[in-house]
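What you see is part of a larger complex, with each chain still in position.
Labels run A, B and C following the written order; every chain starts at residue 1.
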Amino acid sequence: MYYYKEELINQIVPDQPDPAAAKVLQEALGGHYGEMRTMMQYFFQSSNFRGKATQYRDLIRGVFLEEISHVELVQNTINQLLNDSGNSTGVGNSGVNGAPLDEAVKHANPHHFIVGAQASLPVDAGGNPWNGSWVYSHGNLIADLLDNLVLESTGVLQKSRIYEMSSNKTFRETIGFLIVRDNAHQNAFAKALETLGVDWGKLFPVPNYDINKYPECRKFVDMGYHNMQFNFRLDDTRIGEVFQGVSPSRNKGQLLVTQPPMGFPVPNLPDMPNEHSPGLQDMNL
Amino acid sequence: MYYYKEELINQIVPDQPDPAAAKVLQEALGGHYGEMRTMMQYFFQSSNFRGKATQYRDLIRGVFLEEISHVELVQNTINQLLNDSGNSTGVGNSGVNGAPLDEAVKHANPHHFIVGAQASLPVDAGGNPWNGSWVYSHGNLIADLLDNLVLESTGVLQKSRIYEMSSNKTFRETIGFLIVRDNAHQNAFAKALETLGVDWGKLFPVPNYDINKYPECRKFVDMGYHNMQFNFRLDDTRIGEVFQGVSPSRNKGQLLVTQPPMGFPVPNLPDMPNEHSPGLQDMNL
Amino acid sequence: MYYYKEELINQIVPDQPDPAAAKVLQEALGGHYGEMRTMMQYFFQSSNFRGKATQYRDLIRGVFLEEISHVELVQNTINQLLNDSGNSTGVGNSGVNGAPLDEAVKHANPHHFIVGAQASLPVDAGGNPWNGSWVYSHGNLIADLLDNLVLESTGVLQKSRIYEMSSNKTFRETIGFLIVRDNAHQNAFAKALETLGVDWGKLFPVPNYDINKYPECRKFVDMGYHNMQFNFRLDDTRIGEVFQGVSPSRNKGQLLVTQPPMGFPVPNLPDMPNEHSPGLQDMNL
């Protein structure tokens, strides 16, 4: 069973609204290689696990638990980027208070303004809905681990490209955090395969990103986040039997299972009466 | 952030394998009105919530948290129904130990035997993958609550039909539990709308199922599960401001926020060397 | 605007329930080349029509109007094939009144029993939902007419194959009627292209079905249905400027715009309390 404390795994840094950034960031939420995929893939792999080598199941499940909070982080980041964007001036188009909605919509995902009240959706950067056929859970541990490794590598690769699409601080803080955590999960699955006999040489991390070019990543690397696995278990776990020792990546360092980070507040989104959200304004609640 | 204790929210009752039952039970996992949908819908609605009436957000989030463990329960039930089914006798078809796989496959979802190693998948009873476009999170609280009510009502309705498709005990225990819990969640959203002024009369529960016809539901109703909301929060929650007082259903009773049930063990699935699952048999692990 | 009289365009012939036949007949309703496609394709083509040669628009729209009643006919046929199938004996499996549901479900579309209360769905024979990308409306009249011709030819071709899949009379009566009407619509579009200069020789009808092998088609051919276009317009139409003269098919005959056929009663489906359909049994309505 699953328990919750209302805290985000990283902070939401304030900046201007940016619906075009929100649109592309959806890839990290509902894309083929986004956080919903990682969350559901590791969920199915841990529930479907066979055999006694449960240290691997605990590793996969451990990453799954963190991915739930990644989904929540990206949802909140997208909401922040959309909030107060396309600030329509009231029905009737009097045009006093802000940019007309049609400007915002031109470079936005129109569903952010039609389906959501300027809020996140389970879709990718092209607006395609998340799809269950993307989940890989084939029961063969080596194949599953290799696919997880591709998934985490692609996560970093895509994020290093998404990073270029806006210099918005809200946007880049979240991307920077996720790049480092994807790197840690890449290390987790690479290490698991190392325990099965692989020597990766200097292959990882994939892609070979230069930490100096991503200042938002730097602080997390300085804290060692790329070599840590946060433990969200309220009971025992064998994860440390795999996630330990020297990192399988060429950057080395020691792998370490730790407590989760101190949480950050979940932002409260204001009412949007023009969007009829939440729509209770006349109900005196 | 999300925490986990390795316990199922209900028991897995042992019975014979039944891949045809596993196939139809997929509807309750990856179907349009299944547990993956409820889980993701309430996740998006709680993250995207606007305004100060956060007692409703806490209600929605509270149901979300339970749905994660429902997904886990159905995954494990499907795995149990598939395990040891189509017990192929070893490559080469010597046919000694059990039914040939082709018999099992005739009335099964073939992907249960090709993609999974006889394990659950994120698809519905027809084999269609779960789709993000099903998630309803429109930002208007009344519309969201009404849709949640339709979702939970349809959940019970579909399960009352799926129930007829096999008398397997593993299958029916899980369906019986979920019917009662969907009923509780139906009460939660109906009550939320009651606090906004609706009087439901004798409309609920939908469908009007007769508890005497579902013996697997009886014990949970006797324990009052249809009027309880389990609380998985490690911090404070305003859920009790909504989920309290007389039930909005015609069966009445008092709504009550309680501790989660005592957990049940997560089954360990055995190795399936013929399925190359987990595929470590020669690695001395 | 659209008007309705509660009458079916052909009769529903009684026979035994046959859920396997219902499953394959879905192709004629929600398949790539089924009646929902023809209905929506001609709807879009007539609304999107450009230019003054409106006799072609009226032809396309005329076929569209009939297709609505074809959709209704197939829905009712599927319902008849499903009704009273998988006659579950009441919850609790007492097994007195009929075949257990799990038998019916084995060769059925499970969604017929989970989503519908043994009723039709907007899906194809494989359970894939109807998809808007199938609609062809490209604005070039010749291309549109050629595609319509392929659509109607494929309609007959598929139905001549579906016909083989069951000898159920309910099933074959509807298929027989639709084969002849698809043939008439094939003639309509072939004739339209003939007015633009094509001489089809002996190419049509496609496929070259032998009327003697389809006794259910015979009576309709004897009535000349393969060369008639029913007129559902309450105002004037130029359809007769195209649909006239000698049939473009090798079977010849004169094309004729006529009144619609005398209607047949729409069957009333009985309550299914076990399916909670309509679910009003305790409400004294």
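Definition applied: contacts are C-beta pairs under 8 Å (C-beta built on N, C-alpha and C of every residue); 3 or more make two chains touch, one makes a residue touch a chain.
All figures in this text were calculated on a predicted structure; none of them were measured in a lab.
Q: Report the copy count for the entire assembly; 3 chains are displayed in place.
A: 6
Everything below uses one rule, namely that only the chains that are shown with their structure count from here on.
Q: Without chain B in the mix, what are the joined groups of chains?
A: Leaving out chain B in thought, the network of contacts falls apart into A | C.
Q: Since chain B and chain C are copies that touch, is their contact same (over half of the numbers shared) or different (under half)?
A: Here the answer is different, because the shared fraction of interface numbers falls below one half.
Q: Farthest chain from chain B, comparing Cα centres?
A: Looking at centroid distances, C is the chain farthest away.
Q: Chain A to chain C: how many Å between their CA centres?
A: 48
Q: As a quick test, compute the distance in whole Å between the mean CA positions of chain B and chain C.
A: Using C-alpha averages as centres, the distance is 38 Å.
Q: In chain C, which residues are in touch with two or more of the other chains?
A: Within chain C, no residue contacts more than one other chain.
Q: What does chain B use to touch chain A in their complex?
A: 1-9, 30, 36, 40, 43-44, 47-54, 56, 61, 65, 68-69, 71-72, 75-76, 79, 115-123, 129-133, 135, 137-143, 196-197, 232-235, 260, 263, 268-272, 275-280, 283, 285
Q: Any idea which chain B residues touch chain C in the complex?
A: Where chain B meets chain C, its residues are 20-21, 23-24, 27, 31-32, 107, 124-128, 157-158, 160-167, 202, 206-210, 213-215.
Q: Within the complex, which stretch of chain C touches chain B?
A: Per the touch definition, chain C meets chain B at residues 86, 88, 90-93, 101-102, 105-106, 109-111, 113-115, 117, 123, 127-129, 274-276, 279, 281-283.
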